[in-house]
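Everything on this sheet refers to the single structure shown next.
A protein chain is absent from this complex, but the other protein chains hold their places.
Right after this comes chain A.
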């Protein structure tokens, strides 16, 4: 279900010019490379490339501009490793990093927390000045011993380095190696100090590499494989996304032998190389390990998109094609089974949302991946951008966005505010730091990292929730109450009562 539209490229170009004019010259030059308007793509194969999003990406943020990005630690502990539920993840360094990221990503799991699972806990070495001065290796050894005593059912430990570790020259690798031997457990040192790289992205990469170097081939993995074994890679089970995906993949006849890393156990990570295919959702954070598994173990990988029925159908068929007629047949049945649900959701919500405009600013995948889900509801994407995408992500974005779309990489607080003011979309989808400024302007908002405490949004079950949430955000009566009636007679909001 493709929605045809073109955005107001001239307005967007003017907005870019205006924000750049406010920077000191040096910074204006640097920021200019990150902002653009999507242009018509080459008419290659039909429907392939809709536009070109020609921006520079994955380079250092400009100091003092209020970048929205995080750090490598956030990419490793917060994203890749944190959700592995039967391991203890030590935030190694001062107390803050672990505290601020504690339980915030909504990686759902089932388990007995504190006993055999540890997802919503904050383990920290709580560095003090003496640890900085004398080094923290001895402390780390003691911490690992104490974890073994108090949390004996953990199936492994990771050491997530915070900034000071790399600066004071600690050897967390040696400690990990020794303690792994002593306790006969997997202990993974991750060099994800926050100053490394330019965003969360390098943390993803470092975390991927640590799986390659410290998990793969470290144990004899006994596992009876099957012809339809797949791993789901890069689904962090936010609000249960991975579960709403798994149920579909199982229905079409596949066996999900590992989920990385939402609701995962270490065993699921260890056996991954035995699967037939890696299905990758968040390409940005986990393509590295997929490429490695392809090279080393011959496991093919395939990108897919489970946001919104159009993409789900396309993805399911693409996946099925890889496995042949048996799976393809089941897949068509599954698509047909869910068609009435999809039709009913669209019939209910599309009339309430049709033509509403949306601006997005998210991490490394969703700024493109969710676009079609909005379009399935008749909504129009006018601007999008990534915190930490690379060039290959912007290339892929061209398959999603329409001509004239405003593109902003590593957007600054100032730019985003001015763009939103200038465009005045009907909905903004971004993060917690952006939520309240946008709502103050009277513009509906949904958090697109945490699903605003809702979800899942993946799969058919998730699409219904997504549609409901977009509707309740846009059509709530509060937006019509912003102006005191004695101040003005015009009212911006337009609520539609829930059905």
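By definition in this document, a residue touches a chain if its C-beta (ideal position, glycine included) is under 8 Å from a C-beta of that chain, and two chains touch if they have at least 3 such contacts; residues count from 1.
The rule is short, and it goes like this: contacts and distances are computed from a predicted model.
Chemist: Of the candidate names "Amino acid ABC transporter permease", "Cell division topological specificity factor", "Nitrogenase molybdenum-iron protein beta chain" or "Pyridoxal 5'-phosphate synthase subunit PdxS", which one corresponds to the UniProt protein name of the undepicted chain?
Modeler: "Nitrogenase molybdenum-iron protein beta chain"
Chemist: Any idea which of A:56, A:317, A:348 or A:390 touches the chain not displayed?
Modeler: The one listed residue touching the chain not shown is A:348.
Chemist: Thinking of the whole complex, not just what is shown, which of A:181, A:218 or A:433 touches the missing chain?
Modeler: Residue touching the chain left out of view: A:433.
Chemist: Among A:39, A:69 or A:390, which one is in touch with the chain left out?
Modeler: Among A:39, A:69 or A:390, only A:69 touches the chain that is not shown.
Chemist: Touching residues of chain A against the unshown chain: what are they?
Modeler: Looking at chain A, the ones touching the missing chain are residues 22-24, 26-27, 60-74, 86, 93-97, 99-104, 108, 110, 112-116, 120-129, 131-132, 139, 142-143, 146-147, 149-150, 152-153, 155, 162-164, 166-168, 194-198, 200, 239-240, 243-244, 246-247, 250, 256-258, 263, 265, 267-268, 337-338, 341, 344-345, 347-349, 412-414, 417, 431-433, 435-442, 454-456, 460-461, 464-465, 467-468, 478, 482-484, 492.
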